[in-house]
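Worksheet for the structure shown next.
Only a single protein chain was left out; the remaining protein chains are all shown in position.
Up next is chain A:
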Amino acid sequence: MAHAHSVKRHKGLMDWLTTVDHKKIAILYLLAGGLFFAIGGIEAILIRLQLIKPMNDFVSAQTFNELITMHGTTMIFLGVMPVIFALMNAVIPLQIGARDVAFPFLNSLGFWTFLFGGLLLNLSWIMGGAPDAGWTSYTPLSTNTYSTSHGVDFYTVGLQIAGLGTLIGGINFLATIITMRAPGMSFMRMPMFTWTSFITSAMILFAFPAITVGLVLLSFDRILGANFFEVANGGNPVLWQHIFWIFGHPEVYILILPAFGVISEVIPTFSRKRLFGYSSMVFATILIAFLGFMVWAHHMFTTGLGPVANALFSIATMLIAVPTGIKIFNWLFTMWGGQIRFTSPNLFAIGFIPTFVMGGVTGVMLASAPADFQFHDTYFVVAHFHYVIVGGLVSGLLAGLHYWWPKMFGRMLNETLGKISFWFFIIGFHLTFFVQHFLGLMGMQRRVFTYLPNQNFDTLNLVSTIGAILMGIGILVFLINAFATWAKPKGVANDPWEDGRTLEWTIASPPAEYNFKQIPLVRGIDAFWKEKMAGNKEMTPAEPLGPIHMPSPTILPFVMSVGIFIAGLGFMFSKEQFSNSFMSMIFNNWIVVIIGLVITFGSMLLRSLYDDHGWHIEVEELEEEGVKA
């Protein structure tokens, strides 16, 4: 017999600050990711405006360095990661037939630490200069000798805090997928998006601690005077490169795998066919993740590791083309003979395939160590990674957002606007980055703020900038679409695309707080499609109707993240010379750090001391809502 606990229900802002509901956290991730994506996008447009013509002085060299650093860092850590997490939060519990994630409290904590880390990093713009050592922050450029502002401190501390949030999210999804699957949903019946998110979470778990250590070492060098990267005192700058890329290379697969998952959901739905080669898809994903950890030194071919190391890493890198190729062919064979509908999500998914293949081909070219000596640090590399990250990942995310938007918000996005935004985006994208391959081959160096005229760079750079603006228009149309949709009433059907195959389409859009009134019984891959083929309108429940236990909302994750934020700021400025004696007293004596840590650990203590009994939704309430629906 379940016992009811009274629970305080919050409204308005407090509801969003205290929520532990994965569907609301998904929206928070989307908003935060959208904000940072906009900042990173503006930075990209500014970079392209500076490069629109030779010898331009639109921004200074210093500002340009800050722009490229913050563009890369913001987009990777704060722009696309949270949008991935938004989709994972919105979709995974629904796809596996669960009422929530394994750790709702940690889910909230992960979001808030990520957000405050991102805010701290972006505060640098108004607090004495943004980081300017490139998104890779190579030593010794990023050590005190060559980087005297606090820019790199914002980078090390901000990314550590944001990375903590990502790590928490990764652990949460691993546990959720392992333990919370509905009866009958074996691992080999999981939807592909859940599979790729599972593998991505595992990669997050094993990659992020490495960058955390790297950032700790760099901040110790900069703030505590340690010597990890100080050659004069025995340090080794190449160590930073190894640590950074041991994280950094898995990171690019962390980013792309969820996009693979989205494509593997969208294409079967709009081809009205089961995904071709499901098990080969699963094993290709695992293989990519495994190889992803084995290839970090291909970013360091020109560092001088020697021919043996270069050859091994070269071959390992080329191997990744095999599982990736398997995926590409599986998508093509899924579409082959299908009844393809060119809806806006499917357009983005179909646009993804050739674009990503092009990024893959240049990837194999770059994997060849001798050729890489030519390509290294040119726009060829810039073109390559934008093909996989923008043409690949961002296309995938836009496909996923258009596809799951009705499930997240209960409203369909406008199809016409969706298609307009797709065509602007894809044409703008190829205009921007296709020409950069040739700029790179002709010798244009990346990270340099301007170039001389009459080197055949002028026209191609102009084309590239025009493309960037078109791409920006595409994103703006998407935003207009989102806001215009907001004005419309909610109330799309459970299965608005009509050909939904997986469990999220069996419940209301947006789903009730508890997702599933009764946990469904899964009888095969594409559980909902299987029931449809058997002539059933809905899933067979796996349990009788009963009271549903829910976790209580809590403000503690928010407070804990504020504490970490304060401690981070305090650590950064602990060696600063302040003119104000009060400021130097609280910062130079570590008082700010201690206050921040007390807030964080105090909240942890409260969480441990006071058990969260949660609360129950009673059967009568569930039946009432059933009548209303």
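Just so we're on the same page, a contact is a pair of C-beta atoms (placed from the backbone, for glycine too) under 8 Å apart; a residue touches a chain by one contact, two chains touch by 3 or more; residues count from 1.
We take it that contacts and distances are computed from a predicted model.
Per the UniProt record, the absent chain's protein name among "Oligopeptide/dipeptide ABC transporter ATP-binding protein", "Cytochrome B oxidoreductase", "Glutathione-dependent formaldehyde dehydrogenase" or "Chemotaxis protein CheA" is "Cytochrome B oxidoreductase". The chain that is not drawn here is touched, among residues A:Ser279, A:Asn454 or A:Ser608, by A:Ser608.
Touching the missing chain, out of A:Gln62, A:Thr145 or A:Thr179, is residue A:Thr179.
Of the candidate positions A:Thr145, A:Asn233 or A:Asn589, contact with the hidden chain is made by A:Asn233. Of the candidate positions A:Thr63, A:Thr136 or A:Thr212, contact with the unshown chain belongs to A:Thr212.
Shown as candidates are A:Ile68, A:Leu87, A:Ala102 or A:Ile525; the residue that touches the absent chain is A:Ala102. Interface residues of chain A with the unshown chain, by the touch rule above, are 2-3, 102-103, 106, 167, 171-172, 174-175, 178-179, 205-210, 212-214, 216-217, 220-221, 224-228, 230, 233-236, 239, 242-243, 246, 548-549, 605, 608-609, 611.
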